[in-house]
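Of the protein chains in this complex, one is absent; all others appear in place.
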Amino acid sequence: MSNFILEVEDLKRYYGQVKAIDGVNFKVKQGSVFTLLGPNGAGKTTTIEIIEGLRIPDSGKIRFLGKEVSKIGREEKAYIGVSLQETNLIPYLTVRETLDMFKNIFERSLDADEVLKMVSLEDKSSTYIKNLSGGQKQRLVIGLAMINDPLILFLDEPTTGLDPQARRNTWDILLDLKRNGKTIILTTHYMEEAEILSDWVCIMDLGKIIKEGDPHSLIRDLGKESLIEVELDVNSVMLEELNNSGLDPVYDERHKRLLLKTNDILSTIDLLLRLSRENALQIKDVTIRQPNLEDVFLSLTGKSLREE
Amino acid sequence: MKVIWKLFLSTVKTFYRDKMTFFFTLIFPFTLVIIFGFVFGVGSSGEESKLSVGVLSSDNRLYDVVNSIEGVDARDFDSTESIRQAILQGKIDAGVIYNSEEMKLMLNFTTMQRDPLSRMLGDTITDSILKSDIKIDKIIDLKLTSIDPGRTVTTDLGYMIPGVVALTIFNGGMFSMISLFGDYRKRGILKRFGVTPLRPYQFILGMISGRFVVTISSATLVLMLSQFIFKVNFNINWFLYLISVSTSILGMMAFGILLSEIFTEPAVASEMGSLFMTVMMFFSGIYFPLEFLPGYLRKIGSILPLAYVAQSIRIATGVETGSSIFVLTVSLIMTMVFSVLVFVSGSKAFRSD
Partner (left out) sequence: MKRVLRLSNYLFKSLVRDGSNLFWLLAFPCILLVIMMLIFSPLYEPKNITFNLTLISYGGTFSEIIERVFNEVSSGENKIFQLEKFPGSGGNLKEGLERLKNKKTDLVLEIPEDFDARMLNWFMMKNMGITPPTPTINVYSLKHQAASQSAYVIVKNIFQKLELEFLKGMGYQMEIIPVKTEIVGTEDTFSYIDFIYPGMVIFTVFMTGLFGIGVDMTWLKEKGIMRRINVTGLANSEFIISYIISRFYLIILQIALITIIAKFIFKTNVNPFAPAFILYTLLTILCLSSLGFFIAAISKTTNSANAISQVLNFPLQFLGGLYFPLINVPWVIRWIVIINPITYLTSGIRDSLGIMKSPYPDIVTLLVPVFWTVFFLFFTVKRFGKEEF
């Protein structure tokens, strides 16, 4: 058996004229965190719902645990744990009862107490679902996905809609799971989440995977080590000079932000200061940062990942 | 003033989206009018309908006796069994079999339900048989004059419709306030207005006036539609009608506000509202007569506000006689109750606890 726990080949699913996913290929290594990254409507959810068994592909191959299957059926579902994009639970059951209810569905399962501890909800075990906060509910949803001690965990946008604190807590839980060698398949449109958690990232857009690799090499492939973001009213003279210096200036006129790529931060800053003085332009803000997946996506599609 | 107008418009609009209020204010009362109208009253001009009584065709004399009884129509049948079947299927109201020693009266269940005293039909027929034996029709002629209680001649259904209008008012007033005060408080909408420079009275005026106009239109729509469909004769005194309907809406709104004050959970307030509606519907004498009820139950009816609202509207639509003093007194009480409650609740509407 190869060490790929899940492989898909040329997966397609159309809704009438709309090609929700159009030939998706990827392989998921056992014990890794695999992330599908992309904007809303890129086809992430359709892809993940096919490998969760909620949808049936129009065509394509799926190899699950080394065995080729036409779809993820009941037998395969026993080995996966799922957290759907927006999970509602039955409001008048307690946390404990909800876990027990799902536990009862599976033949193989973890102890409810163990799961409660895993997602740190021990003190909420007899609280009704309707009285849980958003973050607590999300932790329970992840706990439910763990209840059958799955080989693969599917998490569809596990932190969407959570506040930063609750998001951090969720990441901690997921990092714990990763340390324990769980295979996790994640979709997200938060690049930070993808960077922190993933071993392998597939960037999706318009129903296709446009680039994949581990997050560091993806970023490294951008070729430049540092990015400098400057806030100022640039003029054409200055832009041209920057361009001549090989800094690939990108100017976002709406936000009055200039983006420069460089391997030599100090001399680039020098150049910037000189040019702004010569052109009598005032620099309002300067940020120096490392490139991230957002920049990778931007350079691949010319679009921003974020919804704004 | 502009603020109040804006709020007014928005509450008018939300009325049709607020399904519970919309349903209980318009759809529900109207469904009841249609159902009760068609089941119990269509076509009857206020005259008593005749009872149809099945008789064996072999018994000519009984046929004649039965037919001679006022308000009774005889029909002949081949056998006792066919009479029984016809009664069971509701084709006739009753049947009689007479064998010169004993009289058997068979009665249809619905007939008895509508008129419990139809059980006395057997006595009436045997008495007539005795008299016809000696060829005497009757000694004393009872001459019945049915008096219309109001200024206008109307059917039983026409008499009932103002009660349905009262129910519309009750539901519209009560449920709209439960949703405004209960739901809005729960969802923090009241608090949201509380942080604006809006004064409580402007808010309440805007909210209430919108629902007020909607409820008054619904009530009048129910009245007009039923008048149109069932060709009911009303003689509406518009002054009394508008006074009693509008003050009653206020009174019923007060009831809704009271419920949402007592039951702070909107779902519970709304369930209590439905419960009160059921009790009022049955015990206010709108659909079902209360005369046969034991005294203590009739007393319940006499303390329910709906009974008074219904009577006011009956007086205003001319189907019942009554003084305008009665209507005005009911109106005054409704307005007073409303003012007190709105004053008390309104002043704390924005306060969050």
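Labels A and B are assigned to the chains in the order they are written; within every chain, residues are numbered from 1.
Definition applied: a residue touches a chain if its C-beta (ideal position, glycine included) is under 8 Å from a C-beta of that chain, and two chains touch if they have at least 3 such contacts.
Just so it is clear, the structure is predicted and the values come from calculations on it, not from any experiment.
Chemist: Which residue among B:S68, B:S82 or B:T124 touches the omitted chain?
Modeler: B:T124
Chemist: Which chain A residues would touch the chain omitted from the figure, given the whole complex?
Modeler: Against the missing chain, chain A presents residues 52-56, 73-78, 80, 82, 84, 86-93, 97-98, 100-102, 104-106, 128, 144, 148.
Chemist: Of the residues in chain B, which ones touch the absent chain?
Modeler: Contacting residues on chain B, toward the hidden partner: 19, 23, 27-28, 31-32, 34-35, 38-39, 42-43, 46, 48, 84, 87-90, 95, 98, 101-110, 112-113, 115-117, 119-120, 122-124, 126-127, 129-131, 134, 136-149, 154, 156, 159-160, 267-268, 271, 274-275, 278-279, 282-283, 288-289, 291-294, 297, 319, 321-322.
By definition in this document, only the chains that are shown with their structure count from here on.
Chemist: From the mean C-alpha coordinate of chain A to that of chain B, what's the distance rounded to whole Å?
Modeler: The answer is 62 Å.
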